[in-house]
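The structure under discussion is supplied below as structure tokens; questions concerning it will follow.
Missing here is one protein chain; the remaining ones are kept as they sit in the complex.
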Amino acid sequence: MAFENETQKLHDALVSCKVPEISKAVDEAHAAGMPATEIINTLGGSMSEVGVLFERGKLFLPHVLSAAAGMKKAMEALNDELSAGNSGGDVKASAVMGTVEGDVHDIGKSICSTMLQCAGFDVHDLGRDVPLGKFVDECKAGCTFCGMSALMTTTMVQMKTVIDNLKEEGIRDKVTVMVGGAPITQGFCDKIGADIYGESASETTRKAQDVLGA
Amino acid sequence: MTEYYTRMGDGRRVTMTKEQVMTDIQAGTADAADMAGIPALDANDIEHMCEIVIDQSRVVGVEPGHEVVMTYDIGQLDFTGDNGNSGNGVDMGRLEAALLHERALGADTFELSHSDYSIKPVKPVISMEMQAMEEIQSEIIAPYFYGAMPNMGLYYAPDGPYGNPADLMREFKIDESMASSEAAADHLARDIEFVTTRLQAAGSDGFNFDTTGSAGDADFVGTLNGVRILREQCPEAYINVGAAGESVMGIHGMMEFDGEIAAGLYPHQQCKLIAKAGANVFGAVCNTNTSRSLAWNLGRAVTFIKKAVEDSPIPVHVDMGMGVGGIPMFETPPLDAVARCNKAMVEIAKVDGV
Partner (left out) sequence: MDIPHLVASGMGGIRTAGDMVARMMYAKNMKLDVAKEYVAKKLGVTTMDLGDECVMRDLREELKIGSVTGIPGAPRGILAKMNIEDILDIKINSCEKFREKLRR
């Protein structure tokens, strides 16, 4: 395997979640002739591992953010080469995220937004207690992923209203609807006709990436 | 091959063979052991749990003489609340709810609570809560707490004065995010002191801190700082600290209590810090995965809780509500599943209470 040593160093640096080490590994890999797209793909794969380690309590949110900051810095450093090849660093898709109206719990949703952002999505996080029409507005404006969260059984039913509204607007087929939160199950996801149920932030992110074939 | 009725983590009834149940228990216990770095259940425990899961009686239970203490959270809201907090929607006074739990439902302890069930909103109505506590204490016999969630999310924008750490982090403002968490934790500790010491003055037996750490490690540390103050000021208080999950979520990542980083602590580690803060009882939690079977969830949950019971310097009451302790995440948890999880927690994890 070409650049085996560099690949390992990039992986180790990203999982260490230390920005200077990530930058150093990127510089060394680039100096050794590793293509920019390969560097970014290696870091992206390692980022998924960081997400799993966060989920299992081995890493914490600041670690995830440091790793993401390191990756962002790498993309800036390699920008010229990536732009020339037009094969990396692009936004994968736009996603609107929010906790549905009447529900003020947003920690899980915020972590999911962060994970999606780290995975290259352009995230429009509307926060919590989000009026249902705003989800639809964002989708009409171009978001192709719509992530809704609820922590309460009283509020989770609103997710179906958003799906119905997307249908009324004629854009349901253009949007991947993601649902999550403590009372949400795969059965509920199926029942209301959503596309993705995420048991965790990293599972949601992985499933969203799968939709794009990333 | 014989198939047995059992459940999924979302409550659906499924059939599984004994071999499938054993395989799922083994996978569940292995997952917990790997996550927390603790021993998996041994062969005897796994066999015992399997027998409990595949028992075809509708209800199972422990042998007479092996009963444990039942501590109830959420106060009267299990009657009066709507389905947002799994209540029955039956409006009644808080005295009536307390006496019903004591005299009709066999509660060993019960609690008074505010309809929001969070500490912060109690401050403006503290006199009303003190009066209710005094009145109910004159009628009730069982230990009667005040209960609320620390719910540190209420201290972040837009509900509170501090920036939302998750929002700040998405802008890569990590230092600001951490500072916001620290300020909110200090504020929470002050509010805990304000609320709890007044309720003790009104005759409360103590305080139940429910879902501690729901907003992450800063919530956990802020609560323990508040618990320490309560213990110093009210040595007589009965203090129950219940966790929010099997692991303390690292939103800040570096916050410490008594020199130990809180993020990433599992129940067998949480119990030691909670005891150091001055709590009398630790409410251990393990969340249910709705996509896995009851056997997998129970194997996993009992593994975490058993180790916590072994290592805890104080009694451990396992949280066994909807979606925790192996119980399916379904608003009307099936009776058969609840009874099985209860029996396994008592007989295998050897909890002091539920």
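Chains: A and B, in written order; residue numbering restarts at 1 for each.
Note that a contact is a pair of C-beta atoms (placed from the backbone, for glycine too) under 8 Å apart; a residue touches a chain by one contact, two chains touch by 3 or more.
Just so it is clear, the structure is predicted and the values come from calculations on it, not from any experiment.
Student: Touched by the hidden chain, which of the shown chains?
Tutor: Within the full complex, the chain not displayed touches B.
Student: Considering the complete complex, identify which of B:164, B:211 or B:240 is in touch with the unshown chain.
Tutor: Only one of B:164, B:211 or B:240 touches the chain omitted from view, namely B:240.
Student: Which residue from B:206, B:267 or B:299 sits in contact with the chain not drawn here?
Tutor: For the chain that is not drawn, the touching residue is B:206.
Student: So which of B:54, B:140 or B:154 would be touching the chain we can't see?
Tutor: Candidates B:54, B:140 or B:154; residue touching the omitted chain: B:140.
Student: So one chain is hidden, and I want to know which residue out of B:62, B:92, B:128 or B:157 touches that hidden chain in the complete assembly.
Tutor: B:62
Student: State which residues belonging to chain B touch the missing partner chain.
Tutor: The missing chain touches chain B at positions 59-62, 64-72, 78, 101-109, 134, 137-144, 200-206, 236-240, 280-281, 313-315, 320-322, 333, 335, 338-339, 342-343, 346, 351-354.
We take it that only the chains that are shown with their structure count from here on.
Student: Would you kindly tell me how far, in whole Å, the mean C-alpha position of chain B lies from that of chain A?
Tutor: Taking the average C-alpha coordinate of chain A and of chain B, the gap between them is 30 Å.
Student: Please output the residues of chain A touching chain B within their complex, sorted ascending.
Tutor: For this pair, the touching residues of chain A are 54, 56-63, 65-66, 68-69, 72, 104-107, 110-111, 113-114, 117, 123, 125, 127, 152-155, 182-183, 185-187, 199.
Student: In the complex, go through chain B and note every residue touching chain A.
Tutor: Against chain A, the touching part of chain B is residues 9-10, 12, 34-35, 82-86, 153, 158-159, 164-167, 169-170, 172, 174, 177-178, 214-217, 247-254, 263-264, 266, 289-291, 323, 329, 331.
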